[in-house]
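Just one protein chain is left out here, and the rest sit where they should.
What follows is chain A.
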């Protein structure tokens, strides 16, 4: 069990991590997501006692890392695959780590076999590829048979076979009751590996919930509705009817309609009553990647130039009135703009209760109580007020209409779930 409470880290004027509180529980793989520079590695380093938090604290099994007795037997970590002395052989590198906690040399050969490096054990690690370095780092983490494992970007540089192996390894370690905390950029990989997600942006907690809830809560699916192309008036009619019924309707380039805020049967009924034929009525299930993009789009620090330019233009269609995130409250340096989107993300549904414990409570609130087996689009009520009204409430970075906000200000506030 890893527990962070109010973790804050400042480097001079820059705040890398701000008031971060979360728990990583044993028995599941917990994914740690966030855009580049959002503070993932800094958090990992603070967990391992490498960096001293400016405020707050983080404990492993109730102890700060630096006070853990025989730490290598309790915590294994892969922080940086290249953090080895290149002039030392893989085996000697592991041996020096093993000797620290009285682990026998035979265990070194064992983990070398586990990660598949037995044939290059005697070779100097400077000649290793990134993938081999990752394997060596994973071997070092496994060395002490620890109950708590941290991996920072473990699949970087691995081949597909290696990625599959890491995925299964993580799951196996978790199924043995260990605490497994993995950071990654690869959404698809996280969707397959992790059961629980902790998402941060600009150093602050954005979300702390299970993968299924996360997708359900953040990436609002929608219904794709298509009317006969030969009769555009039918399309307009349906749009009017659906809008009147409280749904939100947007056009897709190919003429289909994206509908949120109405359940599938409702759309069908309304169409029937309006005497509109439907060619297509399909649910759209969002992927983790989409949910993640939706959640972090306002907290991205590094964006390519092309995107920036596009972002300065006024959002095309689908501006959501009244959805200005309250992150632009007085004192806040400004809300970062959403990325210019080609696609369209529906706003998240209101989230009753805080999804993470924060500094206020020691027991986390239950994750967003959305039955995950329901169609996500069926619960959309985007206009509903956010459930946590004080301060920057989780209004969510809405549509492209928000692109008018100036991104040049180093906004530390993120619109959603910022606190």
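General remarks:
Simple rule for what comes next: a residue touches a chain if its C-beta (ideal position, glycine included) is under 8 Å from a C-beta of that chain, and two chains touch if they have at least 3 such contacts; residues count from 1.
What we mean here is this: contacts and distances are computed from a predicted model.
This complex has a chain not shown, and the name its UniProt record holds, of "Hydrogenase-4 component E", "NADH-dependent phenylglyoxylate dehydrogenase subunit gamma", "ABC-2 type transport system permease protein" or "Multicomponent Na+:H+ antiporter subunit D", is "ABC-2 type transport system permease protein".
The missing chain, though absent from the display, is touched by one residue of A:95, A:132 or A:293; that residue is A:95.
Checked against the full complex, the one of A:4, A:58 or A:71 touching the unshown chain is A:71. The residue from A:49, A:116 or A:157 that touches the chain not shown here is A:49. Along chain A, the points of touch with the absent chain fall at residues 45, 48-52, 65-72, 75, 77, 79-80, 82-89, 92-93, 95-102, 140.
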